[in-house]
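A single protein chain has been removed from this complex, and every other one stays in its place.
To keep things simple, chains are lettered A, B and C as they appear, and every chain counts its residues starting from 1.
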Amino acid sequence: MAKKDKIRLATVWLGGCSGCHMSFLDLDERLIDLAEQADLVFSPIADAKAFPPDVDVTLVEGAVANIDHLELAKQVRAQSKIVVSFGDCAVTGNVTSLRNRLDVDDLLNRVYQEGPGRTPTGSDPDGIVPALLRRVVPLHQVIPVDAYIPGCPPDPDRIWTAVSALLAGEPVRLEEEMRYFG
Amino acid sequence: MSVVTLTINDELASANSGQSLLEVIREHGIYIPTLCHMDGLSERGGCRMCLVEVQGMRTLQAACVTEVAEGMVVTTHSERLRKYRRMTLELIFAERNHVCAVCVMNGHCELQAVAAIEGMDHVRFDYLHPDLSMDISHPRFGLDHNRCILCTRCVRVCDEVEGAHTKDVMGRGINCRIVNDLNQAWGSSQSCTSCGKCVQVCPTGALFHKGVSVAEMVKRHDFLSWITLGREKNEWNYTGQPPYYATERRKE
Amino acid sequence: MNRSDLQTLGERELAKQQSTGCRLLCCGSTPCLSSGGTAVQEVFKGILKENKDLKAELAVVSTGCMGPCSRGPLVRVQRQGEPDVIYEKVTPELAQEIFKKHVSGEDTNQAEANILPGDIPFFSKQKKVVLANSGLIDPERLEDYVAQGGYMALANALREMTPEEVCSEIIDSGLRGRGGAGYPSGLKWNLVRRAKTDKKYVVANGDEGDPGAYMDRTLMESDPHRVLEGMAIAGYAVGAEQGFIYVRGEYPIAAKRLEKAIRMAERRGLLGSRVMDTAFNFRIDIRIGAGAFVCGEETALMASIMGRRGQPIPRPPYPAQSGLWGYPTLINNVETFGSIAPIINNGAEWFAGIGTAKSRGTKIFALAGQVENTGLIEVPMGISLREIVFDIGGGVPNGHTFKAAQTGGPSGGCIPADYLDTPVDYDSLRELGSIMGSGGLVVMDDTTSMPDVAKYFMEFCMDESCGKCVPCRVGTVQLYRILERVTAGIATRNDLTIMEELCTMMQETSLCGLGQSAPNPLLSTLRYFRHEYEALIKDDLPLTSDRFALATSSVLPRQEVS
Partner (left out) sequence: MVKNKSRRAAEIEHPSGDPRFNLVDRTLKRFQYQQDALIEVLHTAQEVFGFLEDDLLIYVARQLKLPLSWVYGVATFYHFFSLKPQGEHTCTVCMGTACYVKQAAEIVAMLQAEFGVAPGQTTADDKLSVATARCLGSCGLAPVIVIDSDVLGRQTADSTLAEIKARLSGQIRARQLEAASANDEVEEMEAETL
């Protein structure tokens, strides 16, 4: 019997603290099972520069907070079969969106102009620092999302439940105790 | 008191006339979510979580404010009702800044639990992110408007049980807010007796004890029914029962 | 004062009016006064002051609304034995001419061009029942009302009918609530009548909040005694001794006139204790609203009368079972009360003969917007929208074409040109996704953008939501924001889906009528003018789009008031 093609898995890190990725690594020995079934084709913990084509499943951590995130999100959607909002920031905006009650320019001025350090050029895209969006939004407000894994971070059991369902080609169904935000 | 017979989810049920539909539904072991209802307080009918279908009624009825009647045919968990409950929760989550991860009530919050139970896994509406303040002028308690869902349990407990009526709702529509006295700092309120009942009945992290950090605020959900019914039931020692949403084995 | 005293008073007043050679009736309602009517009245009064000898043969009367408000200021000349002449757009100079022609008898034709013919469709297609006296009597004089047969219905009801008979008369007439929902009034009356409590209340809802509607204001200002009489008859029929009129805070003149009318009626023994020397007591008090649209909802209105925040409470129990201070309360719109006296006077059969099978009688509409003749009209139910807009209203001006008629205000919908021949009654309008409403009818021409109209009404509902229930408090804000994106051209198809889903959800889950009907204008424009929404929607927005830059826009809860 010919060996079944491995699933092409990607994880993406947008506006978040990488806690979801840490929790992902906490899958521990289950990572070995995962590696047998899937190839990690793009991830902050893998060395790939560009988001590859024909990805089967992409887990997206973090909210959409700047122009780069927006662009990457669109690329992810175009090149993945299934996109999963991975963790509270991607699902709700969470901590990343706490800045939404403030004006972006005020925020930048306070942090960079009034505080110590070099002076950047505000929120205008200057090609070096990606411009901030006026408001941080959850992933599904920018691209269609297929499944949601809440949690800050989602604990490894939650991640495993979701990922193993995806590997088996089934829809993600989290039990009630795995659906809590926070 | 006469007995009435009604049908709930295709099963016959009996109840005393004058009972609320919510009470009867819960007596029969059927889980139905609520946010503004609290045993021991007057009903408000504002959160719309306990809406049920009653045959022959044009509109959906809030079970908490509907009296049982002979021959009533009630459905508590149709697809339509589930969907509306999820949408209501989405609206609540979008209204203010409910960031569970950094909330004092994380893990003990009624809103968070109800959302998980009802399967509200993401919010399709715009998060409004209003710029709301926090009042920590009271020596023992804090009020965080960001977490408030305007269930008015605090207003009712302050008026109906404590009798101080320190709290009320100001403004209207999306600008409604809980106020102390003349919209003044809680600490400067002369009517507040610092009894802390409002803190115990608040379903979310809007009212909390000062000094607690993320996930540390645990409320005594059955506190109110204990103090209001204690004399009747001769229960003088508070034992502490787990909150309703965590105890009921859910039959839908 | 008993029935025969009343008759004498009426006859005396009528004789006095008839002996006056010429009566100059000047419209004294707000639209005419603010377009120069005050100056016109000054001219006539000045003339009267200078010529004291004219007092016997000339009377200058400030009346209520005459109808065609856009043509104001209006003056009606009544001469014994001659048909009335109505002048439009009267200026102080023209007033002098009118005086010269009709009183001094000079041969002048200066004002001829301003004569409004009495046989134009604006007048001939109308049927005045509730507004019968409006524009003909001085609303501030009880005698004027009595001369037109006023308070006779109350006298007859008290003397010849039992409360039960009054209720069945109203049931037989087929009168339905004029506030918008169209619940059969007689059934409501009967419900309150049957309740066995020591206290009951009658409430007139004059909290007319729909933008573009001013029927109730006009009725209260032009013929306040008619409303009082209707309420007194209701009080007798249901067994109440206390009535309240809840007048919108924006209507100080209406409140003042009603207050004066109550005082005069009490002085004459037509209200108060022992009404018309019978055992029936009935007091009426006025309550002034304070600017809250939701107080038009009956439970919120009662909360407001009791001095509380105007937040609705879930029904049942209905006010007819448990209303003000827990007692059975009859709440009707002032226009409904305005229809009572004619029904008692002319009989249920007469009233039922007007209108259609399910919607009897007449309805007052405030015709406004892009239409030639704006103003107040009263038409028999069942008249077609086309007749109202094109015959009575005179069509759309400035070479534009008719696009839609909006009825029912923020709870109603827009009816497109295809349905112009629909009869105007409760059920047909509901089928079209609109409602009869309290009677606002705004005509829109082809320059109007429908998503913009929907946005306007949604903003209204958002501002007026009381904040008690979640679907209305937050749902209106969400819908408004989506509409804001639609009109700015940065909405996606997904937005449209969410919008429709939210509309249905709000209709079914909101606590009171405001939230349940708030999506109506949006849904009806989506139904008939979907292409306008589709044209504004973009499926692939560029990265630089405002949608992302301003992913959420200006509508934030306002900064805290403090």
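The rule we apply is simple: a contact is a pair of C-beta atoms (placed from the backbone, for glycine too) under 8 Å apart; a residue touches a chain by one contact, two chains touch by 3 or more.
Small disclaimer: the values here were computed from a predicted structure and weren't measured.
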Displayed chains contacted by the hidden chain, counting the whole assembly: B, C
Absent-chain contact - pick from C:222, C:406 or C:517: C:406
Residue among B:183, B:225 or B:241 touching the omitted chain: B:183
Contacts of chain C with the absent chain, listed as residue ranges: 28, 30-31, 33-35, 38, 41-42, 62, 68-70, 72, 140-142, 208-214, 217-218, 249-251, 253, 256, 260, 264, 267, 287-293, 304-311, 366, 368-370, 374-375, 406, 409, 440, 442, 444, 448, 453, 456, 460, 464, 466, 561
For chain B, the residues touching the chain missing from this view: 159, 164-172, 179-183, 191
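Operating definition for what follows: only the chains that are shown with their structure count from here on.
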Between chain A and chain C, centroid-to-centroid distance (C-alpha), Å: 57
Distance from chain C to chain B - Cα centre to Cα centre, in angstrom: 40
Rounded Å distance, chain A centre to chain B centre (Cα mean): 34
Where chain B touches two or more other chains, by residue: 124, 126-127, 129-132
Touching two or more other chains - residues of chain A: 100, 135, 137, 141
Residues of chain A that touch chain B when the two form their complex: 85, 88, 91-95, 97-98, 100-102, 135, 137-138, 140-141, 145, 148, 150, 152, 174, 176-177, 179-182
Chain B - residues contacting chain C, complex: 44-48, 51, 59-60, 62, 65-66, 80, 83-84, 87-88, 91-92, 94-95, 124-133, 149-150, 169-177, 183
In the complex with chain A, residue positions of chain B that touch it: 93, 97, 99-103, 106-107, 112-113, 115-117, 119, 121-124, 126-127, 129-132, 215
